[in-house]
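Structure in structure tokens, see below.
Here the complex is missing one protein chain, while the rest keep their positions.
Per-chain numbering from 1; labels A and B assigned in written order.
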Amino acid sequence: MRWGEIIRRLVLVPPTLFGVAVIVFVLLRVVPGDPISMMISPGASEADIARLRALYGLDQPILHQFVAWLGQVGIGDFGRSISVRQSVFDLLLMRLPATLELVLLATVIALVIGGLAALTGILLRGRRAEWAVDGGVGVLLAIPDFLWALILLLLFGVLVPLLPISGRTDPQIDLDLHSNFYLIESLVRGRFDTVAALLHHMILPALALALPFAAIIARLLKASLAEAEDQDYAQVARARGYSRPSILLHEVFPNALIPTVALGGVQITLLLGGTVLVERIFSYEGIGNMAIDAVINRDFPLIQGLVLTFAVMFIALNLVVDFVVTLLDPRLRHG
Amino acid sequence: MTATLAIENLKVAIGDSNVLRGVSLDVQPGEVRGLVGESGAGKSMLGRAVLGLLPANAVIASGRITFEGRDLLAMRETERRDLLGRRIALIPQDPMTSLNPVKRVGSQIGSLLRHHLSLSKRAALTRAAELLTEVAIREPERVLSLYPHEISGGMRQRVLIAMAFACDPSLVIADEPTTALDVTVQRQVLQLVERLRLRYGSAVLFITHDLGVVAKICRTMTVLHAGRVLEEGETAEVLVRPHHAYTRALLAATPRADRPAEALRPVPPALIEQLWSDARKLDSMSVARPA
Partner (left out) sequence: MADIAITSPAKSPSHLGAGLKRGGARLWVGAALVAILVLVALFAPVLAPHDPLEQDLLSAQLPPAWMQGGDPAYFLGTDSLGRCVLSRLIYSARTAVIVALIAASLAALIGVALGLFAGSFGGWVDQVISRLIDVWMAFPPVLLSIVLAAVIGAGLTSVIVAIVVVDWTRFARVVRAETMVQLTRDYAAAARAIGLSRAKILRLEILPNLVPLLVTLLAVEMGIAILVEVILSFVGISVSGDTPTWGSMIAEGRQIVYQAPWIMAFPIGCIIASVIGLNLLGDGLRLALDPVQRS
């Protein structure tokens, strides 16, 4: 393992987060519009406005506010949400598991669909039907996640009402769980009817998130498989009497996986970003759903908390992808 | 005695160009035949045709390829795949790219042995270590656990040779195995091939453009140009008393220890042109002939 490389990346994380925090903090306060004006009822007096401002510390100079905020974050206090009147930390804790489960499910679906599409494409290589696979993947790519969310909602929620289109779970079900990781905990505890109910609600938004990513994986993987299949070692394998499926699976695939993960892995951030709209469309109670309202209400503490959370996830994701690539490619391991 | 490999009048075309124009040659059991020619002569294509690895757009217009009396071209896919790697083996040209970069050496040899010989995992590893010892690789257990990029080019070629002889083949097709190596390593590789083929009793079709190599290891040789056999026979005979002008020209262009460098003469372009036009005439003749 390239230890030096990994340590270097880890060391760069805090300053990067710091930079993100600074940018968001300043941006929010510099542009017009502030949370107080979103909250006040008409007819509020100047004194009331000033009092509210002071309550949230918005009358202090920016640097002051930033240092104060940093100090609080240091001890785990992200402040209070102005629009929701709860601790930002509590809000994040409550909703983050929902989004994480959704993104996880979406990733699994995307890998399966993308993998199958790439496999079909490579097996049909050179034949006319290959064009159909390429075309299908192209269509998947052109339609973004929120559009898929709307289409799926229409098709399977309304026109052919198979699945629910809002919420994380059926309000009538008594959950009786400890954590907010409803799906994972239910699975671990063997409560399969709860799992079924949860999946009922999650499948459409997860599918919407997954489809564009699946298209990216399909395209990448198929191209990598095709390129690897043309390499000498794959040709030599043919001279050893292995069948084409066997060569594709054992010789070609491990090689094709490397560029696919390297280039495609980073795109999982697409899934993260997509939760903002998709959760909204399906009224799914994750952090993405909170983001839109937070922005509209100019809820500074909440926006800052959300942005930092997203940033941490982005960075962690990049690190994991790099780690996995090093695992897959022995040539990268020895310096 | 049935020839190990018998190619009769093989004609192969790729798109518009005729790559092999009626090539006939045979390799008897235990024989080492050299297949000589410059790049583009069709030597590699011939090897590929025997292995059934011609490119997808290649057409076999006519001819037969028999291996130990069995028609390779008419064979079912599954039968052919059973032969490949086991009774007919390949030593590929470029050791740097012919091994799978993400699998360990032991894993690559092992899967070959398990696939064709149905050995258990442990038996396969033992046999793999034996094979590496046969190709003069020291510390075979260590090398088995390494990845290709962790061993030298010469060692990689020896691994490939080991894999070729692993299942006791009747025929080994060596596709320019010394071309990508430097001269000192070449000698070792040739010695290895000679030793192993004697040990396993394999026939060898040695494809190369280097007459020096042919002189060292091949008892018989075939000279190929533009997909046509120009000359063939016992190496000793052909190299001392070449019949065809092309063979003579090739000899004159080959560096020898007993001849000064200035005596080297390139193959005359006029001769090459003549040969190509002869080849094309042959094409048009076979088209004009009624079916």
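In this section, contacts are C-beta pairs under 8 Å (C-beta built on N, C-alpha and C of every residue); 3 or more make two chains touch, one makes a residue touch a chain.
Everything quoted here is computed from the prediction, not taken from an experiment.
The chain we do not see here touches A in the full complex.
Contact with the omitted chain, checked across A:Q72, A:S87, A:T269 or A:T326, is made by A:T269.
Remark: the omitted chain is touched by one listed residue; of A:V133, A:L183, A:I258 or A:I281 this is A:I281.
Within the complete assembly, A:V295 is the residue of A:V73, A:V295 or A:V312 that touches the hidden chain.
Touching the missing chain, out of A:I6, A:L147 or A:V312, is residue A:L147. One chain of the complex is left out; on subunit A, the residues touching it are 27, 31-33, 138-139, 142-144, 146-147, 150-151, 153-154, 157-159, 165, 269, 272-274, 276-277, 280-281, 291-292, 295-296, 298, 307, 310, 314.
Following the convention adopted for this analysis, only the chains that are shown with their structure count from here on.
In this assembly, the C-alpha centroid of subunit A lies 53 Å from the C-alpha centroid of subunit B. Residues 126, 231-233, 235-243, 250-251, 254-255, 258, 328-331, 334 of subunit A are the ones that touch subunit B when the two sit in their complex. Residues 51, 53, 56, 80-86, 89-90, 92, 94, 97-103, 111-112, 115-116, 147, 149-150, 163 of subunit B are the ones touching subunit A in the complex.
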